[in-house]
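Note that one protein chain is taken out, while the other chains of the complex remain in position.
Moving on to subunit A:
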Amino acid sequence: MSTSENSYSEAEALNLLAQLERILDLDPLIDEVGFIHPSQFATLKEEIGNSLSSEDKDHESTSFWIRDHKLGISTQILIPVYKAAKHAFISALRQYKTPGNFSGKFQDDSVAIEVMIHSKALLLLSCDFATAWNSRKLIVSNKQLLPILMDELRLSAVVLSHSPKSEQAWSHRRWVINMISRNCSTLQWIIERESELVEKIAERSKMNYRAWNHRCWLVSFMTREQVKVCCGTISGLFAIPQIHFGIHVLNELKQARNWSGLHVADNSCFHYHRRLMIWNLEGFCHIQDNNSSGYFVETYQVWKEELDWNESLIKRYVGREALWLHRRFLSLYLIKHIATHLLGVSCQSKPKASVDIDIDSLMDHELCLVHSCSTTVPNANFEEFQAQAIHSAAYMLWLTKQIPEYQGIDIQEKLRAGAGDISRMLKRSCPDRSSLWDYLVDYHSEP
């Protein structure tokens, strides 16, 4: 990026910072920020017509652009504004932390306000400047007021609109939510908004690990049973229903399928499904009473639904690694944890619901699926079909190796019967991993 930092004097840089801070102060609802090349300013201005008021100074209109709560900052001024913001922030923070000031009582609120103003400007320019986030935590934790905490969530969202992978911005949200969760009944409402925010950001920022990690973290706040959660209102900022249902983890799973079905290459969204499903299942461990078999049958049905959904995607989107990896999880978990558990439940007493889990026929189904995916290779889109064949074969081998011996010799026999052929096929079409395939052939030929 070419810059002409030297063409800005210190006074000009301070002036630019003051303009930026004024803009942020005048419009507290800014929800998006971006850096714009000077040449784009002209285009943007043409689009909106000459709507800038006469008050706008010449270089303000070529340094900042604001409309509909979207803020654009010229790339031309980034370095001088950043330097001015950093300098102003550091000196305000130093003043805030000097022993006279830092008495825990904060008689001098004006210094705290300075720190808040400058750190905000700084974070819009340098999203992972941890010391600036920390200073806000320090000040906010001394106030403990919900509207102020909500402001922090909003600032973090603005930063994420520009830097969706900012680790510090995501971490700041978790800190704020933990603060809110201590003494606030609006939490469920906030968790729902958080989940929506991740989805919105994931739409623009593909396979964003930090964003999905945040969504996985939210799961522990979700309920496993339908319970009513009473909510208060956040003073004047938002209209919040007085009675609110907590997010139910299975509803969230159903909801998540809509998005994931359209983003089949995004491994993170399927991991989110796994997280929800395991969280739901773990709830069972805490119940262990007379209702347990009913609960378990429900879980089994959820699993079957997910398997069917996954299969339909595998057939529609040929050769997607993330879909096959998700299937590995679904099948193994079903066999290893759910089926055995359910069999255990029905052994002890008469099963309360008529669910017949036949692992044998489940495996037959998987073998059939793999067979159909590894043999049909049409001429068109050869690469995709070859990928499908490799992923399906690897899926079967993986399952064969993971299913524990105690599950019964029948399944093992069934799976092993074709394992040797599959290994050889993989060795031909995927020679880079030949040592792994060799190892597995040896493994399967062991008595």
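Heads up, the rule we're going with is that a contact is a pair of C-beta atoms (placed from the backbone, for glycine too) under 8 Å apart; a residue touches a chain by one contact, two chains touch by 3 or more; residues count from 1.
Criterion: contacts and distances are computed from a predicted model.
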Name of the absent chain as recorded in UniProt (options "Exosome component 7", "Large ribosomal subunit protein mL43", "Geranylgeranyl transferase type-2 subunit beta" or "LSM complex subunit LSm2"): "Geranylgeranyl transferase type-2 subunit beta"
Which of A:70, A:304 or A:433 contacts the chain that the document leaves out: A:433
Chain not shown: contacting residue from A:219, A:369 or A:393: A:219
Listed residues A:41, A:65, A:129 or A:385, member touching the removed chain: A:129
Hidden partner interface residues of subunit A, rising order: 1, 3, 5, 75, 78-79, 82-83, 90, 125-126, 128-131, 134, 137, 171, 174-175, 178, 207, 209, 212-213, 216-217, 219-220, 265-268, 271, 274-275, 278-279, 320-322, 325, 328-329, 332-333, 394, 398, 401-402, 432-433, 435-436, 439
